[in-house]
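Every protein chain but one is kept in place in this view of the complex.
Take a look at subunit A:
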């Protein structure tokens, strides 16, 4: 991260009209700094599994970050976001089965396919709002899931194992877990900066305004649809990059990445960290993966524990259930 961070931070402070404390300006440095230091910890206690978990955190943080653009800044609760992770993962799996292992080509393919899928499904989904939007995105997500299940040429239900990680311009850079970790961290940091810029831009301002009061936005001359659709496409494309990274980490691709339950987990991550904040989804994903790992040690029914924690978070946070309810109602307020 560079000097460019500072001006963007101050401008967000101005837009929210109330000065933010020093702590929240330092928070991104803190979070990314702590992650950057994880390999040191792994080295010190000689536990390489920490690196694997941390990489997984970063990958899901990227996916949650993308969902937050539409959910937190656009009040568009998509229940089909895991489909884009799947699209990214299958871009890696399918291309590498044809001998195309280059990461950039795989990312390009993932972006194109995810972008087109988001454009078409978003165009149709955004004609609805609130609960109907949730249902139709869920349906499209499941459609993508069943499509991959039925595609037996690429493993179908069983998924497909990859023979190795992607290469970058011919070099086998990501083979090492440490290199993959820092590669993912850099991509997440770049996505974070992109998100911060987008949210503060004209585009982001229209998106945020529409989230809060769509009637007001129309009354000053905006037609929100195109802005929402653009956000939907951007979010899908970023989630696909997370899918590319996930396939690389686990070297396995499966329709299981795309189930509605996975989409639900992404929503949980965003809510857990705090919707509509820039760092929230990163923290939410980190905590979620941590709980998944820790609670799973104690009990098979770890999701019940997670559910309880989530309920407490939602009840306890200032925005709380009312904030969630307002977003679920979507653009129906006049």
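Going forward, contacts are C-beta pairs under 8 Å (C-beta built on N, C-alpha and C of every residue); 3 or more make two chains touch, one makes a residue touch a chain; residues count from 1.
The definition used in the following text is that contacts and distances are computed from a predicted model.
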Protein name as given in UniProt for the chain not displayed, "ABC transporter ATP-binding protein", "Isoquinoline 1-oxidoreductase beta subunit", "Nitrogen fixation protein NifU" or "Polyvinylalcohol dehydrogenase": "ABC transporter ATP-binding protein"
Touching the absent chain when the full complex is considered, from A:48, A:150 or A:215: A:215
Of A:48, A:161 or A:223, the one touching the omitted chain in the full complex: A:223
Contacting the left-out chain in the complete assembly, out of A:159, A:204 or A:274: A:204
Where the unshown chain meets subunit A, residue by residue: 7-8, 11, 14-18, 197-198, 200-206, 208-209, 212-213, 215-223, 226-227, 230
